[in-house]
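Just below is one structure, and these are the notes that go with it.
Partial view: only certain chains, each at its native spot in the assembly.
Should a chain be cited, it is by its letter among A and B, assigned in written order, with residues numbered from 1 in that chain.
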Amino acid sequence: MKLAVLGGGGVRMPAFIRGVLSSREVAFGQISLFEPDRLRRETTGRLAVELAAALGQPGIVQLTSEIEEALTGADFVFSAIRVGGDTARVVDEEVALRRGIVGQETTGPGGCAMALRTIPVLLSYCDTLARCAPGAVLINFTNPVGLITQAISLHTSVRVVGVCDTPSSTLDRLAGFLGADRDKISFSYGGLNHLGWITSFAVDGQEQIGQLLDRYDELRRFDHVFAAFDPAQVRRLGAIPTEYVYYFYEPARYVAAVARAGTSRGTDVLRLNSELLDAIASAFDAGGVDDAWSAYSALMGVRRDTYMRTDTDGHNQQAQARARRAAGGGQPGGGQPGGGQPGGGRAGGYEGVALQVIDGLTARSPGEVIVNTRNGASLGFLDPDDVVEVPALVHGGGVSPLAIGQLPRSAVGLITQTKEYERELVEAAVTGDAGLAALALAVHPLVPGVTVAREMISEYRERHGPHLAYLR
Amino acid sequence: MKLAVLGGGGVRMPAFIRGVLSSREVAFGQISLFEPDRLRRETTGRLAVELAAALGQPGIVQLTSEIEEALTGADFVFSAIRVGGDTARVVDEEVALRRGIVGQETTGPGGCAMALRTIPVLLSYCDTLARCAPGAVLINFTNPVGLITQAISLHTSVRVVGVCDTPSSTLDRLAGFLGADRDKISFSYGGLNHLGWITSFAVDGQEQIGQLLDRYDELRRFDHVFAAFDPAQVRRLGAIPTEYVYYFYEPARYVAAVARAGTSRGTDVLRLNSELLDAIASAFDAGGVDDAWSAYSALMGVRRDTYMRTDTDGHNQQAQARARRAAGGGQPGGGQPGGGQPGGGRAGGYEGVALQVIDGLTARSPGEVIVNTRNGASLGFLDPDDVVEVPALVHGGGVSPLAIGQLPRSAVGLITQTKEYERELVEAAVTGDAGLAALALAVHPLVPGVTVAREMISEYRERHGPHLAYLR
């Protein structure tokens, strides 16, 4: 079984490769990392290749800058690219934040700009894939996952499943809070990527959502991601929002926090990643794969420890995280849900979800996975071919979404509008219509009007130069 | 047939009385104006009473500060009250505008504060009405019309119909633009009060909505209310929004315009009304009913001429309007749709719509009127007992909403969220729950989060003192 990875030099790849090769769960005969950027090939890419050798499986991981070489014969393809790199992300966020609007990688204007840069590139990779490996399944983590998956699903013949670990890690955290066996949990979750709600959470057939809402103050202390929400609001809602809903429920608080911090997550990540690549390069110069892995895992830990801190707390807490890491060490993934490799190396995060999808589709272990997929009849208020984020049975025959019951009414409103933004934006990207891109952005619930949407699209076109030159 | 008017000293009353008594269309044997404010009784109230005499119908109009006297024996009741007066409106707007949020009489935080002040007062009047005139129909213009009508509909036994002339005047303008006979028009309109869209407009059975969208640039020049919208956005939408949708489609532009103007509509109206009452008082002192009417009609013209100018243009244009009026005269209502008394005195504006409702309910002239009423099955995505704004057949048997087809998807999203805000806000007002009021406000599409919603509710409670003291 061959796995190809678009964005094979991404910073998460070494950890993923180490996890997947340490585990016996999914057996890949070949993993081909596609990475057009030379610096990344020589740092994270090289680290991934050498880790394989160090784990006694030399040759299994290959690195290439040729897309056809990477895709030919693939059974599964991961997509985790970032068109324009971390620098473009900083621009995405700034243009919105300057106007007092949520400036975030995937949500709002930032996600819009990212999608506009990414869709044409990924559709062209899909053309190649349809030619070189027509039966392959593309597992997409490229953000904004919902938009990108919708574009591929509607405009290519490639079988695609979008993956994000936000909802499953939230469920893990709730199970942890209740001390419940993850296998005995039944839940209801629905929405779009980064805009989803948990409306039911039963343990051993007993509904516990009421208890979770009642104890929400406690839950906030238990885990940082719940702390972003107002307990009274959550209780009134009758459902637990996943973490990115924060940007919809507290845009003004978020913008104020970022202003107070004087930095955005994009800026932090740009610096961290730059430091990371330098550190790997230096470690390879000075020593070998072990040094490179140590440098890598330390900085990835800092990255994870500071996740969402700027946005909710108004300071990035990097100094504290570094100090803690320096004092206590810590492995990538640590004990945190969603972040790591529990149980002896199994890849966590979205790669972990992707491996569950592969296990299901190969009929090795069919089961329930929350994925971004064609809606069918899952959410009755959307269209059958809209891409939604819902639990699905993933099995040898494919991906079959579960029936999702009633979501909170205000959630239905937000999803309805956001999905309309997504439909229009995909159309704008596919037709290369800048005017339509602005109209699409104006539909987004976080954008205060068409005039400001036009201004932002215009500024993005100017600042992202060649990446958006296809828009007319 | 007896008509009672809550808010009988309102500035529109003299014009309404003059119109209705000059016309033969609806024959009231008695019109009782309830006005608790002495200054208003002595100015606008007195003007209304004396106009009746001047029109040869002395005694038909009575003025009272006793609610039971006004309501006893009434067949129909108009409600057009403003709890806290024009001063409160200025506060409503300011609290939002200070935070860069739409500060408007009926939409967003301003409408929320107004509703919170008004609902308890109006529910108490409804108790009296149910006792003193159990069969009477309450025709509500009190803003925010949708919220107030929903509160009365759900929480009293009074038969209520909410009325606003925004959609019908928009239809009149479109008919005027196409040179079409108003009787030959068939349309589809749906939404909530101040949040509605026209999705079909047929003349003689031929659909013209495509033509209207194609010629939207021309339409903007034809009539100011269409100028607020971006033509490309409207065309993409495939429907014509009514004027208040501007606050949802251009909140940033609106806030910038108000900042540029250095004044809000509320402030302008406060000054105009104060000037108006002074002018009427002076005119009565100096002369009689004719002088009072002249002063009144001149200032009402200025008011109408400057409608929405501050919000869309960034200056209130009062000076220009006064100059034009001074030069050319002009009667209340002028030739403007929705504003006046076309055809020899028939009341226009929302009083005109109210008279159509009365004509229908008395079986004198059944027909189609756009009203705020219980949804039933009219908009399939809302609940049967939600109050919506839709065309209905108004006839001797009551109010029967038409079936409304598909609205634009983004409109469905906005309506879904706004109606949820309305449901929760009515519940907050009825239970006196300040916390719930903040959570309700946070659901409103124009409010950027629960933290800022809490701050605003808190500030409203402080500044509106006794009017919001019932909230705990």
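Keep this in mind: contacts are C-beta pairs under 8 Å (C-beta built on N, C-alpha and C of every residue); 3 or more make two chains touch, one makes a residue touch a chain.
The shown structure was predicted, so the numbers you read here are calculated from the model rather than taken from an experiment.
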With 2 copies placed, total copies in this complex: 4
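One rule holds for everything that comes next: only the chains that are shown with their structure count from here on.
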Inter-centroid spacing, subunit B versus subunit A (mean Cα positions, whole Å): 47
Parts of subunit B lying in touch with subunit A, wherever the complex brings them together: 99-100, 230, 232-233, 236, 249-255, 381, 409-410, 412-421, 424, 435-436, 439, 442-443, 445, 448-452
